[in-house]
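Only one protein chain is missing; all other protein chains are in place.
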Amino acid sequence: MDVRVSFAELSKTYDELPMFPVFDIAHYILMILQLRNDAGVGAEALAESNALACWLCGMLSCFGGKIVANFLLGQPVIAAFNSTKHIITATIVWYLMFYSPWDVCYRIISTKLGKLLVYPIKEFSRAKKVASGVAQAAVVYPQGFAVMIIIGAVKGTGSLFIRNVERLLRGVWTPTSNEIMSPSATFKISVTCAFLLTVERMGYIPFPPEQIMFGLTMFIVPYKVSVILLKIGDPYVHVERALRPMLFKKRKRTDGEGQSGKKEATKDQKKKNNDKDSKKKAE
Amino acid sequence: MDVRVSFAELSKTYDELPMFPVFDIAHYILMILQLRNDAGVGAEALAESNALACWLCGMLSCFGGKIVANFLLGQPVIAAFNSTKHIITATIVWYLMFYSPWDVCYRIISTKLGKLLVYPIKEFSRAKKVASGVAQAAVVYPQGFAVMIIIGAVKGTGSLFIRNVERLLRGVWTPTSNEIMSPSATFKISVTCAFLLTVERMGYIPFPPEQIMFGLTMFIVPYKVSVILLKIGDPYVHVERALRPMLFKKRKRTDGEGQSGKKEATKDQKKKNNDKDSKKKAE
Partner (left out) sequence: MDVRVSFAELSKTYDELPMFPVFDIAHYILMILQLRNDAGVGAEALAESNALACWLCGMLSCFGGKIVANFLLGQPVIAAFNSTKHIITATIVWYLMFYSPWDVCYRIISTKLGKLLVYPIKEFSRAKKVASGVAQAAVVYPQGFAVMIIIGAVKGTGSLFIRNVERLLRGVWTPTSNEIMSPSATFKISVTCAFLLTVERMGYIPFPPEQIMFGLTMFIVPYKVSVILLKIGDPYVHVERALRPMLFKKRKRTDGEGQSGKKEATKDQKKKNNDKDSKKKAE
């Protein structure tokens, strides 16, 4: 059995792995972790004073991808709350992450070791989530190239898009920041994956979808591990830096030559800031 | 005929009472009243300078429960505007409440006597609204325990959930307050009702739904009357105060013992504030 066959077989096994319970639980753990980190000092106060709002924020985080995807496709946004099995599992995870004695669960997951246990499992299943989004969109819009990419990316990046709504529920409103304004590496990876799967569905890639998914996963998991261990940055930054001047180049105005030189400088500085941002966000 | 039979018969009569016109008009009157009180001094200015925005805010308030429930269930949010009969009735109520000569309608309803006339009628029909929400959800998700409770509560508390959107329409944005952050007694009553009706639907309560609804109504109406007359507070506060330390207890951190003592104090103070709030909100 050569390498090629075993890769095909592994891909098939990967495709057939069920999401529940292992991958879903890893997903819920990370989403609640991110919720607590996002709420910061307010998280503890919220959990004590208003368990209902805290629970709703948790559920929005856990089922964010499904909710946004359903909203865009005109399907019931509440569908995520239909599966009693999933909602109870997510509720248990939420409860343990917020109310465990001495906060033990949260503190274990927050360690580097805890992250190294949970993040790879989550990243391992990301490509499957993207694929489910592309498939969901393809049912409604078999020819909708853009729709498939958007829904795939939304399903893959889950809670990132519902973050602003979820914050609003806690009484925090941050209009100047959203996922589209400063996309994370995770989002860019999901877009790549959704793009490849959509192109494959259109018949332009001679590999079966599960091999694309598995091949990408082979990159995502080690990447995420090195983000946690080595604090490496967003790998897309280099591609963007090369493409941006070609595609979205500075428009030269005759009446603003001097000013434009200054702006160029600010731009470079901004790029540096972006690199720093990408390092933070990638983690 | 013993008490039991007559209760069953009354419940049946209650269940069969039509919502239109009496209960719907009482609902519209209260919603427009709340809108005017919420807008405060701005209400008069809005009514004069921009009748269109004022009317839309009024309709959002009147049909809030239906709009939010439909949104969550993936049904057309504009469906509320389909029934010409309801929209014309609501428009007449809106017009009378905002533009009556010498503001006579608004001033009559605002008196204690006016409230004592309209609030009980509204509260009398709340359980029916909750039941219609649970039934609407059950059609789409026969097994969706959480969905039925959510839609039932949303239908029962109507405009509370659309308040932030409605304010935005008037150019007022209050991100730090919403119904989930500081739930009113009305909302908690609706959740209780939705919960009981859902459990009954699952087959765990040996009473027919109309008896549950009527039994609850027998509590809600006198409660609301005493809120208006005696300014009593949220009855759930006591239950919450008992349950909170058991279920959502303070997590003890070894590194923050001293700090935690201080927080406990702030928490107690917060609770007192909550009690005050509840008094205000219950009205």
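In this document, chain identifiers A and B correspond to the written order of the chains, with residue numbering beginning at 1 in each.
Going forward, a residue touches a chain if its C-beta (ideal position, glycine included) is under 8 Å from a C-beta of that chain, and two chains touch if they have at least 3 such contacts.
Since this is a predicted model, take the numbers as computed values, not measurements.
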Contacting the left-out chain in the complete assembly, out of B:Y99, B:F195 or B:F219: B:Y99
Touching residue (missing chain; options A:L17, A:L52 or A:A146): A:A146
Selected from B:Q34, B:Q75, B:S110 or B:S182 as touching the chain missing from the view: B:Q75
For chain A, the residues touching the chain missing from this view: 71-75, 137, 140-141, 143-147, 150-151, 175-178, 180-183, 244, 247-254, 267, 270, 274
Those residues of chain B which, in the complete complex, touch the missing chain: 44, 47-53, 56, 70, 74-79, 81-82, 84, 87, 98-103, 168-173
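To be clear about the criterion, only the chains that are shown with their structure count from here on.
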Centroid distance [mean C-alpha coordinates] between chain B and chain A, Å: 36
